[in-house]
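Omission of a single protein chain aside, the complex is shown with its protein chains in their original locations.
Here is chain A:
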Amino acid sequence: MSVRFTLVDRQLKLLKHGLQSLQKIGNELLLEALPARIVLRTINSSLSAYLSVTYNADFFDSYDVLDCTVVQAGLLMKHVLSVFRTQKVSKILFDLNTASCKATITLHCENGLVKSYKLPTMDSEILQATVDKQQFAVRLTAETAAILRLLSSFHAGLEEVTIVALPDGIDRPVHVNSFIDPQKGHVDKSLYTSVQVEPTETFLSYVNSADEATDVTVNLKDFKAMLSLCENLGTHIKLCFDSPGNPLVAEPHFPHAHGQQDVDYEAELILSTLLESHGGPAAEAAAAGARAAAAGLWAAPGGGDLRTPGGAGIYQVDSPGGTNVPTVLNGSGGPVGRTSGRSAELGQSPALAMAGRSFPGATVARPSSAAAGQSRFARDESRQQQGQDPVPAPGQQQQQVQQQVQQQQQQQQRSRPSGLIDDGSAWRTTNTAGGGQQVQQQVQQQQQPVGLNPLGGDAGPLPEVSWDDEEMPDREEAVPEAIPDAVPSSPPMDPLPTSTLAPGAMM
């Protein structure tokens, strides 16, 4: 089984840009060659970022998949990129043969040298993520340079940002805020930046179909990998996100393409987001206003389930050898997660979800060689691989949640970050009452039998669950049970003061 293709001129640069962006996410290149296209994928070690770059067969000068319908292999990213160190290459021939477990890359240089690299391949599991972006509430398209300028306002060491989308009707409804993890400390000493954006002046298109404020917190470095790819490709960038816990999807937007057939390559970055909302005072004010306006429409069933709609479970993947392994099903009997038109021709690949962050509706498989990350979003890889029950003992869960309560209380006692414009609003009371009650409910949930709340934030790795219909409502029926209790008892917030910045201006 083998795949061969040749590249010249412009395609070389595009392939190199794609590989460079993939290297910023993961160390392992997962290659899947189909007759119509070749897909390069990678996932980071903490399983919180997934990037795929797809090149259609027309992209190449010549492209063949021989003796089979699909070729799958893994390569070390640094080996592949070392091939592209050579400047002034006139032609590249790529030949991957799974029988010999070798990938041969031959470079024909402009100075006459012919360099033939032979790289060993690795046996990696198939990787695929499917996300139904069309159901996401917030979708925007922007020039890549505009997003880069916006992010240049944040200091270089910042790890995560929160993107807030307020409901329509609010002035400058899109905020981009620094997110500083309170677990890492230094909250009071860190520089906090907030940029308020007028979509009509900054974005090429902006749609927010959510009725209330929503926000997502993502890793900035991973997000910039897609930005650099879009910049190198000369495209705009399209972002789709929904609510905390749902992934953020970023992809290049080709300004002059009239349809899919005009473009012979594409990319997609799926970033996990924090389950907790970090929208800040503006989002809470907008949410409080929306709730007050829609009072009576929400019911609060018992149990305080904090699961995000869509849910997730533990999945297993089809190995390259073709063995079938069971997937976890939802109450309706189908695979958990929403699907989109981007599902691979191989069909749905079950996915692994991650404690603290999840890809509801996104199915992502972890390659066998991925190292277990120690981030707060990583699962307990070793226990999972050994097939043991990954659920910590109830006593451990209780301890973890109690630690959370303490941290929340400490956070509430801190003064708000300096430098923020004093509008006399949400810093007064919101965090104190709501946060504590919210976490108290979480403690109660953890005391329930294991398996009912697999998405309980950082409570631990996800258990193997079976979903009953009652526990797995559809997205439209999702009732955030805890939210009414989390509404602060304080009076409605004053509207935010008008900023001195010009509309659409960036800090």
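Convention: a contact is a pair of C-beta atoms (placed from the backbone, for glycine too) under 8 Å apart; a residue touches a chain by one contact, two chains touch by 3 or more; residues count from 1.
In this section, contacts and distances are computed from a predicted model.
**Student:** Which protein name, taken from UniProt, belongs to the chain you can't see among "AP complex subunit beta", "Cell cycle checkpoint protein RAD1", "Nuclear pore complex protein NUP43" or "Small ribosomal subunit protein mS31"?
**Tutor:** The UniProt record for the chain left out of view names it "Cell cycle checkpoint protein RAD1".
**Student:** Considering the whole complex rather than only what is displayed, give the residues of chain A touching the chain that is not shown.
**Tutor:** These residues of chain A touch the chain that is not shown: 79, 82, 85-86, 111-120.
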